[in-house]
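Complex shown without one protein chain; remaining protein chains in place.
Going by the order they are written in, the chains are A and B; count residues from 1 in each one.
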Amino acid sequence: MDREPILQVNGLSKAFGGVQAVLEVNFDLFKGEILGIIGPNGAGKTTLVNLITGFVKPDAGSVLFKGKNIKGFQPHKIANLGLVRTFQVMRPYHSLAAFKNLIVPLNSPRVRRTSGGKLGDRDSVAIDILEEIGFERDARVPYKTAGSLPLGYLKRLELARCIALRPEVILCDEVFSGLSMSEIASMIPLLEKLQMEGITIMMIEHRLRELFRLADRVAVINFGRKIAEGIPKEVMEKEEVKVAYLGTGKRK
Amino acid sequence: MDILIYGTVNSIVFALIAVGFSLVYGVSRIPNFAHGSIYVLVGFLTWSFINDLKLNYALAILLSLIIASIIGLIIYRFILIRLRGLPTSEIIASFAVSLIILEGLRMQGIAGFKGFIGPFYVLQPFIEGKISIFGVFVDYQRLMIIAGGLVILVFIWVFTHYTKTGLSLRAIAQDEQAAMMLGVNSDRTAMISLAIGSALAGLAAVLILPLGNIAAEQGYRVLVYALAVCIIGGLGSWAGTILASFVLGFSMITSTALFGALWENVVLIGTIILILLFKPSGLMGKQKELEERV
Partner (left out) sequence: MAEKERRKKRFDRSVKVRSEGLYAISSWREMGFLAMPRLLLILGLLVLPLTLDMYWQRVLCTAGIYALLALSFDFLAEYVGLVCLGGAMFIGFGGYTSGVLNAYFEWSPFVTIPIATLGGAVMSTLVLIPCLRLRGIYFAIVSFMLPLFSVYIIIALGLFGSTEGISALDTLPNIWVEQYVVIGAIIVALFAIRRLVNEDIGLIFRAIKDNDQAVRASGISITSYRIKAVFIASLIGSFAGAYLSHLYGWLGLSLFAMDFSILPIAAAVMGGMGTLVGPVIGAIILTPMSEALRGFGQLRVVLYCLVLIGFILYKPEGLMNYLERKYHQFERWEEV
């Protein structure tokens, strides 16, 4: 694993009205690793992803992707640079077939560029991608309307949307939420495979046990601040982290 | 000097026209395209009450305003309530209502209804005559507009900050879900906002129409002006509406003075385009620019 940071976040802050959603968050994401971002609900994790990927403009701080400052860039531009994200609240293009959902990323400038204009039939590329992540071609799952698919498939479809862009970094926002144990068990090898192909992954998660099977390091966010960072075992021993999740136990 | 005075008058005119629309949009996120038609309707109603029913001026105004509020309520209760949350349909439906009213006022020959056509419909100014201020002649009606406008704006401010209903309007405007959780009824508030918005359109009409005549075509123009002010000031921002009224009021008067009356619309659309290009959320828009952008 390279120690070269592919994503550097410095002093990122954002307030919405009176609420400080994110405050002075710093961390580095190293190339090829899987970094977990954990913390109690409402801690600002999704806002962090929005800030990094251009959906929300930061009040302060900087975001460097491969050394380039991407603060203030439009989301589609950032995605075209190779930094993609999933959405926590899933909304596929429900009237279209599952594989048609991937036509959108396959038409992005990035894909056109990297395939040298010889992508071939986009439809079959889409179906191949879906098959690789577990949409059984024989059962014609890729052809089903996206709106009719169960949640496990939808989560994988969301991941497929990212994969179709041939990214270098994927920011996953709670990909495990709502899935059953067996569904998660089948997603973990998928993520490991992505890591082996050289993709760096940052995962926001609540399912700690499953996350720790994948993550090389974790960072803990609480009330918009990063309160701990390091390898999972060490981080979970820290006092501040326990307090963040469980409270102090003292009566008022 | 005369630019200053007439500019102020013009600005208050814009503010009066826009504030009703802005209130409805701010509170219930409904773009009420029927706004302009209520303005014209109140004008004609008042005229009819005075000339056909021989009512006293003040009574006629009061009656028309009440009717306007009721119409606003009806529009919401029977049409818009079913379309809440579908901005496309809200716009189309409220615009259809607007057309029904405006074109309906121009109909002739149905059940003996003569139709309001022609430039003869005039509302008398409240006080005739002019007065000289700093060497500039201003008619009393225009002064009344300034006075009336300020009173109305202050009243709205007080109403929304100190009365229970007014506060619930502001609550819904700020965060609909939170307000609903606290017991504010969203539909009732929307109905109230439409009633008030219509009444405001009517008030604007009775103050402004005496300056000229009443014509159904003005309904479209009024709607366009209200939209322009709200876009420039920021959809949903009340302070922005006022600021934009002044910006627009003064710039249009200035351009009329310098280039002639026909250029004022060019100035208007030019300002809109500039704002959309450089500050889409409006001069004081609540939403950050990036969120207005898609």
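Just so we're on the same page, contacts are C-beta pairs under 8 Å (C-beta built on N, C-alpha and C of every residue); 3 or more make two chains touch, one makes a residue touch a chain.
Predicted model, so just to flag it, every value in this text is computed and none were measured.
Undergrad: Of the residues listed, B:Val138, B:Ala205 or B:Ala228, which one is in contact with the missing chain?
TA: Result: among the candidates, B:Ala228 touches the missing chain.
Undergrad: Which of B:Ala93, B:Val138, B:Ala199 or B:Ile214 touches the chain that is not shown?
TA: Within the whole complex, the residue contacting the unshown chain is B:Ala93.
Undergrad: Touching residues of chain A against the unshown chain: what are they?
TA: The missing chain touches chain A at positions 53, 55, 74-77, 79-80, 84-85, 87, 91-96, 100-101, 103-105, 107-111, 122, 143, 161, 164-165.
Undergrad: Could you please point out the chain B residues that touch the chain left off the display?
TA: Chain B touches the missing chain through residues 31, 33, 79, 82-83, 87-89, 91-93, 95-97, 99-100, 103-104, 106-110, 115, 220-221, 224, 227-228, 231, 235, 262-263, 265-266, 268-269, 272-273, 276-277, 280, 292-294.
Please note the rule applied: only the chains that are shown with their structure count from here on.
Undergrad: Taking each chain's centre as the mean of its CA atoms, how far is chain A from chain B in angstrom?
TA: About 47 Å, centre to centre.
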